[in-house]
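For this view, one protein chain was removed and the others were kept in their places.
A, B and C label the chains in the order they appear, each numbered from 1.
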Amino acid sequence: MWIRATCNLKFKMGDSTPLILMLRPRSGSQQWIAREAYTLSPSVPVYEYTDIFGNLCQRMVVPAGEFSVQTSADVMTMDMMDKDPNAYFVEIQNLPDAVLLYLLPSRYCESDKFGNLARDIVDGVQLGYNQVDRICGWVRKSIRYSPGSSAFPLSAVEVNVQGEGVCRDLAHLGIALCRGISIPARLVVGFLYGLEPMDLHAWFEAYIGGRWYTFDPTEDGLRGGRLAVAYGRDAADVAIYHQFGPPAIYSDMDVRVELLDTPP
Amino acid sequence: MWIRATCNLKFKMGDSTPLILMLRPRSGSQQWIAREAYTLSPSVPVYEYTDIFGNLCQRMVVPAGEFSVQTSADVMTMDMMDKDPNAYFVEIQNLPDAVLLYLLPSRYCESDKFGNLARDIVDGVQLGYNQVDRICGWVRKSIRYSPGSSAFPLSAVEVNVQGEGVCRDLAHLGIALCRGISIPARLVVGFLYGLEPMDLHAWFEAYIGGRWYTFDPTEDGLRGGRLAVAYGRDAADVAIYHQFGPPAIYSDMDVRVELLDTPP
Amino acid sequence: MWIRATCNLKFKMGDSTPLILMLRPRSGSQQWIAREAYTLSPSVPVYEYTDIFGNLCQRMVVPAGEFSVQTSADVMTMDMMDKDPNAYFVEIQNLPDAVLLYLLPSRYCESDKFGNLARDIVDGVQLGYNQVDRICGWVRKSIRYSPGSSAFPLSAVEVNVQGEGVCRDLAHLGIALCRGISIPARLVVGFLYGLEPMDLHAWFEAYIGGRWYTFDPTEDGLRGGRLAVAYGRDAADVAIYHQFGPPAIYSDMDVRVELLDTPP
Partner (left out) sequence: MWIRATCNLKFKMGDSTPLILMLRPRSGSQQWIAREAYTLSPSVPVYEYTDIFGNLCQRMVVPAGEFSVQTSADVMTMDMMDKDPNAYFVEIQNLPDAVLLYLLPSRYCESDKFGNLARDIVDGVQLGYNQVDRICGWVRKSIRYSPGSSAFPLSAVEVNVQGEGVCRDLAHLGIALCRGISIPARLVVGFLYGLEPMDLHAWFEAYIGGRWYTFDPTEDGLRGGRLAVAYGRDAADVAIYHQFGPPAIYSDMDVRVELLDTPP
């Protein structure tokens, strides 16, 4: 399916402020960026680099006053995300070097505290895909998905205590539980067609059967229509924007995802 | 200035063929990609990765028959390329690790054979920017720029013997001469507004004064209106497309660069 | 000065266990590894790779039963670590791409919670080196350095509440405070000649004045005689050994650092 994902960011800054944006999606095995637009107003010099997770990051200093960012992408994406109940657990000694990072605890995924709970949840479940699927189901059942409930990211420990959170928080818990049983997991931030209410979305991927599979603890089925924009260990690594210095006087985000009838 | 650069590639393949394209430019310190489109027909699965030179590469297998690629980018680029006669020679011990690679001889830039000639050319010239400028002038004067003269890349040795070549060949000679006096140099492939006859263009960059500067042995002034698409040690690393397997029955390329009156 | 640093690790495993060791130091601008030995008994196949922080990591699967690791390095290291009260604060827009990572909060350095405290501590202090020095002094004064007090890493928040910790915990707090005022900071694990009681040691580095400087909140002066073995965002990234699977029945570590009278 073809979707058009747009994001409009508006800031009012009290002072000139360094900003790092992660708003340029990359083509990958499951998405092809056929058309893309990225507008800054006022126009400022930008320097782009690739971070250690492979994300394209845009560095800039924005002036005091109003600043807006508009991005739009037409993307061929999957109708249904891949599922494979037979995807096997990869033993640690067989994981690719670059994947080991995603076994470690991180700022919002304190996996060192979730070994026991994770083992309880997957008790009796076949190793691999089905374990992650069970974890996802457990999070969906145990934690109330409550869009708008948290302005700042909740860690896995925090969301487990509070019992509710936004998509990113539920993903943190899912990731921490996976790592707790030695399954590499990473956060994905992006767009999802049909999300209600529409906003940026976060889900996670787990490494099983020799590749990354998509899981989404906030959605019952595993709907397609996704555009992944940024990857990382958790929300500390993956922010649509990192703003440094004094907080913006005002910021606002408007997100839309439309279905395209014909390829762009 | 704002330019729109488009490239249409057409192939007719006798058999299904793996292809690696380098046709997605990246934003950098001197160019900002504000709008981009990339269409393949027929549509095929594509996997994108970043190579060791930082280029975005698109891997695919194209089916037998006709295949076309259309790319288009609206880019804010510089009116005039930076020049700095005072940019100093960076001593080898002070070069960044990642730049050392560009001192080594490569397939089409046999810099190990150009030490003596390079020293002759820059005899008496102040170390740094002016040496590269002198080399560029020497290539422009000594080698006839003859668009369409070589279907396959000529190495620096070959173009120096033949006395004529296309933009890529002249760049090879310029690069080999720079490396011959221990100045790191790399090939750039991209678009140049106003090029006659219009085609993809190649030039080179040299590392002096702590950064890369643009040089173009085929153009008298150092005109702006450039869009760099791919970087590498020479044409072996940087091909708009690498086609593996049996040669295409037919291939064709159409390139255009327009000036945009208003930002996209 | 020349030092010999040795580390003997002993494990008794109930089952065969994947292990990742970070026990091969690298030569760098402040240390030269002139002789090194690394013995595993029983001998097992090992695969070595470089992680994203530049650490050499040794991957292996150790068999059930007793397993020991002995490493030894003769190193030329600095008599005194560099200090520079004039090292300036690097504005975020001027930080190298690869350093930005060390501004983000991480598992044990919740820098997002330390902005206010950090600003209070450095109130009135000149930007740059002196801010980090003040933070170090504050940690030394406020947190009791209590070797052996914590078996598991304490996060910056935890050590700040408890008021005591081991070297690694104090370093976590120092790092979180630095990042809280936008100074990149990273954890270092290694050896320190003359440490009492002798053990592996942890300290931190902050990026100011265009390079990394060493700081050690557990030591009054900034003594030399250090051998850095591994770097990372915090103790989640940097473990002398990552052991996966069931805990070892028994593990023990013996560390020594001797002064060498003559170069090896």
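FYI, a contact is a pair of C-beta atoms (placed from the backbone, for glycine too) under 8 Å apart; a residue touches a chain by one contact, two chains touch by 3 or more.
Everything numeric in this text was worked out from a predicted model, so none of it was measured.
Q: In the intact complex, which of the presented chains make contact with the chain not displayed?
A: When the entire complex is considered, the left-out chain reaches B, C.
Q: With the missing chain put back, one of C:14, C:28 or C:65 would touch it. Which one?
A: Touches the omitted chain: C:28.
Q: Just name the one of C:76, C:198 or C:253 that touches the chain not displayed here.
A: Of these options, the touching residue for the absent chain is C:76.
Q: In the full complex, which bits of chain C touch the chain not displayed? Write them out.
A: 24, 26-29, 32-39, 43, 45-48, 50, 54, 56, 58, 76, 263-264
Q: Contacts of chain B with the missing chain: which residues?
A: Within chain B, the residues that touch the unshown chain are 18, 20, 49, 51-52, 57, 59-61, 91-93, 97, 100-101, 103-107, 110, 112, 152, 182, 236-237, 242, 244-245.
As a convention for this text, only the chains that are shown with their structure count from here on.
Q: What is the shape of the graph in which nodes denote protein chains and edges denote touching chain pairs (line, ring, star, complete, other)?
A: Looks like a simple chain-to-chain line, open at both ends.
Q: Which chain has its C-alpha centroid farthest away from the centroid of chain C?
A: Result for max centroid distance from chain C is chain B.
Q: Are the two sides of the chain A and chain B contact the same residues or different ones, given that same means over half of the numbers occur on both copies?
A: Same, since most residue numbers here occur in both copies.
Q: Please indicate the chain closest to the centre of the assembly, with centres calculated from CA atoms only.
A: Going by the distance between chain centres and the overall C-alpha centre, it is A.
Q: Can you work out the rotation angle that lays chain B over chain C using Cα coordinates, in steps of 5 degrees?
A: Here the rotation carrying chain B onto chain C measures out at 180 degrees.
Q: Could you grab the centroid distance between chain A and chain C? Build each centroid from C-alpha atoms only and quote it in angstrom.
A: 30
Q: Could you list the positions in chain A whose residues touch two or more of the other chains?
A: If we look for residues of chain A contacting two or more partner chains, we find none.
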